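In this view, the complex is presented without one of its protein chains, the others remaining in place.
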Amino acid sequence: MIQFMQQLINGLSIGSVYALMAVGYSLVYSIMSFSNFAHGGVIMLGAYFGFFALTLLKLPFILAFILACAGTTLLAILVERIAYKPLRERNAPFLYFIISAMGASILLENIVIATIGPTFRTYPAVIPRTPIQLGALAVGRLDLIMFFISAVCLTGLILFIEKTKMGKAIQAAAYNIKACALMGVNTDKIILIVFGLGGFLAGVAGVFFGMKYTVYPQIGNITTKSFIAAVFGGLGSLPGAVLGSVLLGTIETLVAGYLSSQFRDLIAFVILIGVLIFRPSGIMGKNTVDKA
Amino acid sequence: MDWFYIQGILMLAGINLIAVLGLSLLTGFTGLFSFGHAGFMAIGAYLGALMTVSPTTSPAGLGLPFAVGVIAGGAGAGIVSYFIGRITLNLKGDYFCIATLGFGEAIRLILNNVQLFGGSRGWPGVPYKSTLPAIIIVDILAVIFLANLVRSRHGRNMIAVREEELAAQIAGVNVFKYKMIALVVSAVYAGVAGVFFGHYMTFIQPKMFSMTKSTELTIIVIFGGLGSISGSVLGALLLTALPEILRAFEIWRLVFYGAAVILIMISRPKGLMGGMELTPAGIRKARNERKARVQALKESKNSQNGEVGVG
Partner (left out) sequence: MADILEIRRLTKRFGGLAAVNDVSFSIPEGGIFGLIGPNGAGKTTIFNLVTGVYSLTEGDVRFRGKSVIGLPPFKIADMGITRTFQNIRLFKNLTVFENVLTACHLGASYSILDSVLRLPKFRKEEKALVEKAERLLSIMGLTERRDLVANNLPYGMQRRLEIVRALALDPKLLLLDEPAAGMNPDETEQLMRLISRIRDEFRLSVLVIEHHMDLIMGICERIVVLNFGIKLAEGCPADISKDPKVIEAYLGATEEA
């Protein structure tokens, strides 16, 4: 039982970081209806920003963290301006966006390989590795912090979307961006903010992944998990993305703990296939009908 | 640059071309995007190796002739794609993309865990059988097969699916069936390419067939131009050779590659050929289309004064 609780806590903490990625990805999907495959590159650079802020600039953890998030926010916006905006202006079909995103992903990964190098780097031990005892449970400090900060970020995001005027505009754009443009809403600004938000959360996720594992140029591949989590929860739905991520993280950790760590990555794809067969719209997704 | 080196590039380009041609049918002509075709290449490579690798090495194969390997690899990939298609072909746009991505990765992860084929360490001792003439012959056959398929009612039905799925249905096209045919044919092509790839490298490893490889294939199709076989051929030659020629820049070449992809998308999204074919008939067709457009423009200018606006 104790072991199960232990695994559950680990799973929740990983799942919450998946949620940070999946939400950013899902936000972009809900507005622009394409899979932003460059998201992984932004997360990877977030991990590097945080790493260098700590090691080269020797900043305190909080400042390094903020710097990394600011960096990824700008980066995500930059990617949008360069790789997607020209396509938007031309009303290009969604596949061009996907390919452009793939190009951006290759570009970011290989710029890092070419300039920083392909080696694995370990974050300095900012947070002590000794676990905290909660009764019989030994919980990693990092896991707790990850879970806590992710929860704060996600709550903040949901409040922003639900309560502010801008958030309402984003919701409207997710419903029908063309109609919004006709009504005089500045959709360009909405897209900018959506990418900025996604970029910010990518920075948080990047720093956490760097700390939890190591930093390397291919760490962005982990976003495949967030795509799966988003599909699991229902593409384009934010609560769905969070729920899908937390479930995926938990299931993965339990599988790794009780079956074999080799199946850890495979289980995500098994879930993906299962969802696609039985409920393609995901847990909370809406079914769309092509109107004739 | 010596002949041996050039030959190597040509062989790689020829092998890529087989897979690219298949993907061209799926993406360029039928309008379905896949990020998992490296998975079908992997199935081909591993089944091919299973047939041809000598029974005395470890991991052991069956020691059969290369031709058996090619057929088994192509057929295996085709059969697997059929079952994947049953699940995924009813999905729309991005869902299909992500599903293929998922299956591609799943195939790689499964191979990583199958110790019988060497797991993640890979499988050495694959015989060197992919000769340049053999690759060229397969390429030519692949082009002829594809060109003849595309210029038939079956090919036109696939193009109709790409252009306007609902209208295709109403025009009596069994959309699911034609998507399936395109998927299976493309997977067979990828499988055969995988067999040749394995028997060129003489060593195969699951990580050779990652998502990056799938993306590379799709990018070549787009670069060449959707719906153009000649574009795919040019694309495969150029995009395989270019990085090799840029070897001097080694670490920077993939940076250029990524930048080039974005640049193509934002500046010339129709790709190199933009649906045109570099054949006498293809050029004639393009010329007729242009002539018709010019004439229509003239007519509309002439009649503009007399008519009330339409639309």
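As written, the chain order gives the labels A and B, with residue 1 at the start of each chain.
As a convention for this text, contacts are C-beta pairs under 8 Å (C-beta built on N, C-alpha and C of every residue); 3 or more make two chains touch, one makes a residue touch a chain.
What you see is a predicted model, and the numbers here were worked out from it, not measured in a lab.
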Touching the absent chain when the full complex is considered, from B:T88, B:N112, B:N157 or B:S228: B:N157
Per the touch definition above, residue among B:I84, B:C97, B:V138 or B:I181 touching the missing chain: B:I181
Residue of B:T131, B:Q169 or B:T202 touching the missing chain in the full complex: B:Q169
Hidden partner chain, residues of chain B it touches: 144-145, 148-149, 151-157, 159-160, 163-164, 166-175, 181, 227, 275, 285, 288-289, 291-293, 296, 300, 307-311
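Following the convention adopted for this analysis, only the chains that are shown with their structure count from here on.
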Distance between the centres, which are taken as Cα means, of chain B and chain A, whole angstrom: 30
Contact set on chain B toward chain A in their complex: 33, 87-88, 90-95, 97-99, 101-103, 105-106, 109-110, 112-113, 165-166, 211-212, 215, 218-219, 222, 251-252, 254-255, 257-262, 265-267, 269
Chain A residues within the chain B interface of the complex: 29, 33-35, 82-83, 86-87, 90, 92, 94-96, 98-100, 102-111, 113-114, 221, 224, 227-228, 231, 235, 262-263, 265-266, 269-270, 272-273, 276-277, 280, 288, 290, 292
